[in-house]
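With one protein chain held back, the other chains of the complex are shown just where they sit.
Showing chain A:
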Amino acid sequence: MSYKIAQILLLSSHPEVYEPCDDSFALVDALLSDRKHLMEHKPVLCMEMGCGSGYVITSLMLMLGDEANGAQFIATDINPHAITVTRETMEAHGVHADLINTDIASGLESRLAGSIDLLVVNPPYVPTPEDEVGREGITSAWAGGENGRSVIDKILPVADKLLSERGWLYMVTLTTNNPSQICRQMMKKGYASRIFVQRSTEEESLHIIKFWRDIDMEADANNGVTNRKAAPPGIVDSVRSQIQRLSFWGGSDINNGTI
């Protein structure tokens, strides 16, 4: 069964705004392939950082559609032209997200901390000289600095801050960005990850990675410190004994199917 996504003919455009390309399509395909889980997940607040043409956020809103249970959407971009184009693209499709012209999530980080259930990011991932990062206009859509990681490495801690306990992040990366290293880095913050779509084009090899918080992993990464901090003493003991019973304390038996 196919679901509604943004129509190319209805997309607005501007010479200074990145038009949807293989990376955008791969991200939307990843979201489509996970749509059933997204519906069950029932996100309350959804966000895209760096919405560009608006193709991805519009597609996301359309595919979740009337069944989204009132979910609300926020999108940001550093490029004012991109924000205008996104607004026009959304209007053409009859959907609405609140748009903010800002750098990554600047201004939203304190109040939105721990509140985003679904975050999508197609970051500027193209390896470029470092001085191209942060330039105005369309350059901001792709210039990623050394190994294409400069902006990604700024985005990841923000994503970690904004995501709710049950938050999911879908992000586009390139092989050059070293996705497995990104996954290891996120694992230290307690995220499990899975490569959702892998696609090689003539120019690049794309990976769409999904990240989600994994309590087991968090306990593992911090030797259980997080659990002990979060819960009052009485509960800690029961949590601890439970954890020991489930025997992923040592980290060797996480996927035993009992959790």
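Points to keep in mind about this one:
Here is the rule we use: a residue touches a chain if its C-beta (ideal position, glycine included) is under 8 Å from a C-beta of that chain, and two chains touch if they have at least 3 such contacts; residues count from 1.
As a convention for this text, contacts and distances are computed from a predicted model.
Not shown: a single chain whose UniProt protein name, out of "Elongator complex protein 5", "Phosphatidylinositol N-acetylglucosaminyltransferase subunit A", "Methionine--tRNA ligase, cytoplasmic" or "Multifunctional methyltransferase subunit TRM112-like protein", is "Multifunctional methyltransferase subunit TRM112-like protein".
Across the entire complex, the residue among A:21, A:39 or A:100 in touch with the chain not shown is A:100. Although one chain is not drawn, the whole complex shows that of A:30, A:49 or A:108 it is A:108 that touches it. Mapped onto chain A, the footprint of the missing chain covers residues 44-45, 69-72, 74, 78, 80, 83-84, 87, 96, 98-103, 106-112, 115.
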